[in-house]
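Handing you this structure, nothing more for now.
Note that one protein chain is taken out, while the other chains of the complex remain in position.
Moving on to chain A:
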Amino acid sequence: MPAAGLKTIIALSFVLAVGFLLVILSCALFKVYYPLLVVGTYIIAPIPNWICSRCANPDDFVESSGAAVLDLGRFFTGFFVVMGMALPIVLAHADLIRVEAMIMSIVGGLLIYGTIISFSMFFHEEQEF
């Protein structure tokens, strides 16, 4: 992993701002504020991993219950990530939001989640072991 410098922080915050811009535009352009749910989904997506990695001892290989708790956290993280993509599609299919708003909120949500993931990859490296 390359050293996370000032340029990384600037680029990450820029991408985060673009993501929020896309999501807020997708709401405000059409005066329908359902796509804001996407932001909340992506913010709670890493939380199961954090909680379950606190609960489990990953060095414990004899009793595999620790690995089971870790797997539960991963399962729910995968669930929430797909939820962020599936929610605008469901809303657009039911004619609650427009298709343009769906595309903008999906792209914006992916940018926000990518920022969260790469931020934790760059700056929480020492917790891996």
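Basically, a contact is a pair of C-beta atoms (placed from the backbone, for glycine too) under 8 Å apart; a residue touches a chain by one contact, two chains touch by 3 or more; residues count from 1.
Simple rule for what comes next: contacts and distances are computed from a predicted model.
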Chain excluded from display, named as in UniProt, from "Vacuolar protein sorting-associated protein 68", "EKC/KEOPS complex subunit GON7", "CYRIA/CYRIB Rac1 binding domain-containing protein" or "N(6)-L-threonylcarbamoyladenine synthase"
"Vacuolar protein sorting-associated protein 68"
From A:14, A:50, A:75 or A:123, residue that would touch the chain that is not displayed
A:75
Contacts from chain A to the absent chain lie at residues 61-62, 64, 67, 71, 74-83, 86-87, 89-91, 93-96
